[in-house]
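Could you have a look at this structure, given as structure tokens, before my questions?
Here the complex is missing a single protein chain, while all its other protein chains stay put.
== chain A ==
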Amino acid sequence: MEFLIVSTLNGVIYGMLLFMVSAGLTLIFGMMGVLNFAHASFYMLGAYFAYTLSGLFNFWVGLIVAPLLVAIIGMFIERYMLRRVHAHGHAHELLLTFGLVFIFEELIKLFYGDFPVNYQRPDYLNFAIFNLFGTDYPFYRVFIGLVALLMFIVLFVLLTRTRVGMVVRAAERLPDTARALGHNVPMVFLGVFGAGAALAGLSGAVAGAFFPTNPNMALELGVIVFVVVVVGGLGSLAGSLIASLLIGVFSSFAVGLDWSLASLFGLIGLGDWANSLGGLVTMPLSSISATVPFLLMLIVLLVRPAGLMGSKN
């Protein structure tokens, strides 16, 4: 029971964090058709900027200014790089962002060194919010979840209830018509790219103070974020929320379970035979937990490429 509740809680909060990063990615893809490989780099940049700013000023300044800096970088990339190669097709845009991943990672290594930096939350946020089965549950985890929830609500209201959201959705669905109606579509694209980058930066700034902040964080999270947006359906915000929670909960459960294919065979009385096979069959779930999201992504791509909630292929 303890395992069940703690894992669910951790999983949901990790899922919310994944959603914060993937929301921008899926929004950008839905709109511009660009699968931005460098999106997780924005997450890393957010964490490092917030680290520097929290050292110079305080934690909250970092939390607010870091996403803005990341947004500026994002908009610069959209305006001066992506738009330039747009004429050569989506593959070129993809490759360009792919190259940027290396540059960002190496720049971070150059400025901060190839090791984790000590980015910490302030002491007054470091308390236990409640006590679960004798263990204190850190408030900061809940804080991460709350920030993500707040962001989701703001994004949802912005997109569905305001005029800005209407223009953004129009520019996504029918860019030419939106342009003909007098909206500055390239400006909208620029804004969405910046907003997506800022969201990733914000999640980096929030999560970096809890999880390790190191030059590998972009690569580690980046692939999982891809899994999330694919499983949820490229371009679908609601889909990526569901997929984030799914993968978050799954990964927090998988580390604690020692089920294997052999134990599955055991249920139908073939356990001994399966155990004798060894290899993949007896491998416990906890050790292949990193593999399962990719398997899920593969199955979704092959069976239902539109994802859980997507409508386009």
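As a working rule, contacts are C-beta pairs under 8 Å (C-beta built on N, C-alpha and C of every residue); 3 or more make two chains touch, one makes a residue touch a chain; residues count from 1.
The rule is short, and it goes like this: contacts and distances are computed from a predicted model.
Peer 1: So one subunit is absent here. Using its UniProt record, which name fits best from "NADH-quinone oxidoreductase subunit N", "Alpha-ketoacid dehydrogenase subunit beta", "Branched-chain amino acid ABCtransporter permease" or "Phenylacetate-CoA oxygenase subunit PaaJ"?
Peer 2: "Branched-chain amino acid ABCtransporter permease"
Peer 1: Among A:Ala23, A:Leu100 or A:Val117, which residue is in contact with the omitted chain in the full complex?
Peer 2: Residue touching the chain left out of view: A:Leu100.
Peer 1: Could you tell which one of A:Phe42, A:Tyr119, A:Tyr140 or A:Phe226 touches the chain left off the display?
Peer 2: A:Phe226
Peer 1: Touching residues of chain A against the unshown chain: what are they?
Peer 2: 35, 81, 84-85, 88, 90-92, 94-96, 98-103, 105-107, 109-114, 219, 223, 226-227, 230, 234, 278-280, 283, 287-288, 290-291, 294-295, 297-298, 301-302, 305, 313
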